[in-house]
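What follows is chain A.
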Amino acid sequence: MISLVSYLAISLLLFFIGLTLMIARKNIVAILLGIELILNAAALNFVAYSRFAASNIDGHIFSLFVIVIAAAEAAVGLAIVIHYFQLKETIHIDEATELRN
Partner candidate 1 sequence: MSGILNLILWLPVVGMIGVLVTPKGKDQLVRYISLGATALTFIVTILLYLRFDESNPNVQQVFQVPWIEQFHINYALGIDGISLPMILLTGLLFFICILSSWTITKSVKAYFALLLMLESSVFGVFMSLDFFLFYVYWEVMLLPMFFLIGIWGGENREYAAVKFFLYTFFGSIVMLVGIIALYYATGKGPDSFSILALQGGHFTDMTVNVFGTDFSFEKLFFWSMFLGFAIKVPIFPFHTWLPHAHVQAPTAVSVILAGVLLKMGTYGFLRIAFPIFPSAAVEYSTAIAILGVISVIYGAFCAMAQNDVKKLVAYSSVSHMGFVMMGLAAMTIQGMNGAVLQMFNHGTSTAMMFLMIGVIYERSHHRWIVRPDGTKGYGGIAAHLPRYTVVFIIGMFASLGLPGLSGFISEALIFLGIYQRFTTITVIAVLGLLIGAAYLLWMYKRMFFGEPSDEVKSYSDMNAREVFYMVPLCIAVIVFGVYPAPILNIMKSSVGQLVELMAQFQ
Partner candidate 2 sequence: MDYTILSIAPIFLAPFTAFVINAFFGKKLPRQGDWVSVLGIGIAFLFAFRIFIDFYSTYSTEYYIHKYFTWFDLSYGENLFKIDLGIYIDNMGAIMLLMVTGVAFFIHLFSTWYMWGDVRYGKFFTLMSLFTSGMLGLVLSDNLLSMFIFWEIMGFCSYSLIGFYFEKEKAGYASIKAFMTTRVGDVFFLLGILAIWHTVGNVSLPDIYAAIANGSFEGHTVIGISLATFAGFCIFCGTIGKSAQFPLQVWLPDAMMGPTPCSALIHAATMVAAGVYLSLRMYPLMVAGGLTPFIAMIGGITAFGAATIALIQTDLKAVLAYSTISQLGYMVLGVGVGAYNAAFMHLITHAVFKACLFLSAGSVIHSVHTQEMPEMGGLRHKLKFTWIAMWCCTLAISGVPFFSGFVSKDRILGDALYVALHAGQGFTYMIPAALGFIGAFLTPFYMCRMMFLTFHGKPRDQHVYDHCHAEHLKINQNVPLLILSIFTLGVFFSGSLTGQGFVKIFGSKNEWFKVLVASPTESLDKFAYYTREELGWSDTNEKEKPEHSEYEHQSGFAGPNHENHEGLHHAHVEGAFGSIIIVACSIFFAFLMYIRRSIDPARFVNMFSVWVKALKNKYYFDHLYIDVIIQKGLLKFNNALAWFDMGIYDRFAIDGWEAVSRVGYKSSNWFDRIVVDKIGVDGTAVATNIFNIVLRLIQSGKIQTYFIVLIFMLVTFVAVLT
């Protein structure tokens, strides 16, 4: 029997992997991936909570919205990254430091 705790553990793991990706990777696409992981962790939580803790389907609905928004965000994010690549020919995060005092 898979319990709530298992879901939570997985989602937490996903969350931290996402965070780590965002912090540690220098490829911008990888960072975007990290965001997706975090969003997925949340979505997983929603579904799990909806099943085990709450007596309504709000969680399910929420996770549907999350998926849609994650897609939108990924689309916009990738578009910007591509544009950035066109301008700078790099997607190395460390080189995006023009905006400094």
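For anyone wondering why these and not others, all candidates are chains of the complex that A comes from, given by their letters.
The working rule: a residue touches a chain if its C-beta (ideal position, glycine included) is under 8 Å from a C-beta of that chain, and two chains touch if they have at least 3 such contacts; residues count from 1.
A quick note: this is a predicted structure, and the numbers were derived from the prediction, not measured.
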Notebook entry, point to check: In the complex, chain A is touched by which of the candidates 1 or 2?
Noted result: 2
Note to self: Quick check: in the complex, which residue numbers of chain A touch candidate 2?
What the structure shows: 19-20, 22-26, 31, 93-94, 96-97, 100-101
